[in-house]
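Take a look at chain A:
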Amino acid sequence: MIAHYLPYLKLLLKGVCVLSFIAVSAMFLIWLERKVSAKVQNRLGPMITGPHGSLQSIADTVKLLLKENIVPSGADRLTWWLAPFFVTVPPVTAFLCMPFGPTFIVRDLNVGILFICSITSICVLGIFMAGWGSNNKYSLLGGMRSAAQIISYEVPLLLSALVVIMEAGTLSMQGIVHAQEPCWFFLKPNLFVAFVIYLISATAEVNRVPFDIPEAESELVAGYHTEYSGMKFAMFFVAEYTNLFIISAVAASLFLGGWLGPIRPSAGWFLLKAYVVIAFLMWIRWTLPRVRMDQMMSFAWKVLTPVALLNVLVTGWLLVAKG
Partner candidate 1 sequence: MDIASVIQRIEEQFPCAIAEKTPGWITLKKESLIPVFHCLMTGPEAFISLHCLTAVDRKDSVEVVYHLFSYHHKIMLTVKVLLPNVDLTIDSLTPLWDAANWLEREVFDLFGVKFSGHPDMRRILNPDHWTTHPLRKDFKQDGFVPRPVK
Partner candidate 2 sequence: MMEYEELIINMGPQHPSTHGVLYLELKLDGEVVLDCRPNIGYLHRSIEKIAENRSFVQFMPFTDRLDYLASMNNNLGLCLTVEKLMNIAVSPRAQYLRVIIAELNRIASHLFAVSTFAQDLGAFATPLFYALRDREKIIQIFDHICGQRLTYNYMRVGGVSGDLPAGVDALIKEYIPYQRKMLDEFETLLTGNVIFCARSKNIGVLSKETAIKYGVTGPNLRASGYKWDLRKDEPYLVYDKFDFDIPTGENGDSWDRYIVRIREIRESLKIIEQALGGLPEGDPVAKVNKVFRPNGETYMCTENPRGELGFYIVGDGNIFPYRLKIRAPSFSNLSVLSAMVKGLNISDTVCALGSLDIVMGEIDR
């Protein structure tokens, strides 16, 4: 009898594992961001709740859970309610083919990288819905900026992933990691260029400084999530940090060798590499000013995309020359 339900139970358990990992990871990243920013800015950061403020995120979560959920008057209710889900669900789904370890993966799809890239770009829909549904002009501007930005940076992002796919000869995430066994991809010059392009466009994809234009604290207050409060705001927050983890984890598996490591391949290496990328992005965030909308767009179309295309061309030529 029990054996009959076991596969479903296993599936459920995996789902719970992924969800709790996402929640804990987001909470940890929020704490880490506060600590990193504090370090950069000569501060201490949260210190009161728990040792070195490590429980601060839990306290914040409790606060956000208990907060009133305010619906702005004149909001487009359906859009407004659905937006946080459209933002949160895609990054959660992307964990489906995230290669944590040699066997530690929910399902190794043969179109893995394509799946991750396409599912995470659904987020822009949620952001635009949030901007539109809030009935707030700042949110609307934020949503429009976000749509333009994410669509533009999707192009160089995918082109840089394409170089990896060409080099590895597979779309499967595990296949890409296995292809790096002789040499991690970012050590090859053409793939290093792809790595840099990937990092820049991924930063833009997740709206982080210097591309935090949709949120733009000093211009648009908080952009598309200005009107959200309580748990709905928390969902945007979780989505933001989950996305941060995903781009870093994808960077780790596409360019830095994923779970491969000098001693024994394991999920530990994978997480370490992902967190190094995250720490780098955080360092960037707390140092640089923000670029302007038109500067960002022209950078995407006039610099990044041509360079990425050229890189694809060179890689193709190299592969053909190699035979």
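Regarding candidate selection, all candidates are chains of the complex that A comes from, given by their letters.
Throughout what follows, contacts are C-beta pairs under 8 Å (C-beta built on N, C-alpha and C of every residue); 3 or more make two chains touch, one makes a residue touch a chain; residues count from 1.
What you see is a predicted model; the values in this text were computed from it and never measured.
Student: Quickly now, which of 1 or 2 touches chain A in the complex? Give its number.
Tutor: 2
Student: Show which residues of chain A lie in contact with candidate 2 when the two form their complex.
Tutor: Within the complex, chain A touches candidate 2 at residues 37, 40-43, 137-138, 141, 209-210, 212-213, 216-221, 285-295.
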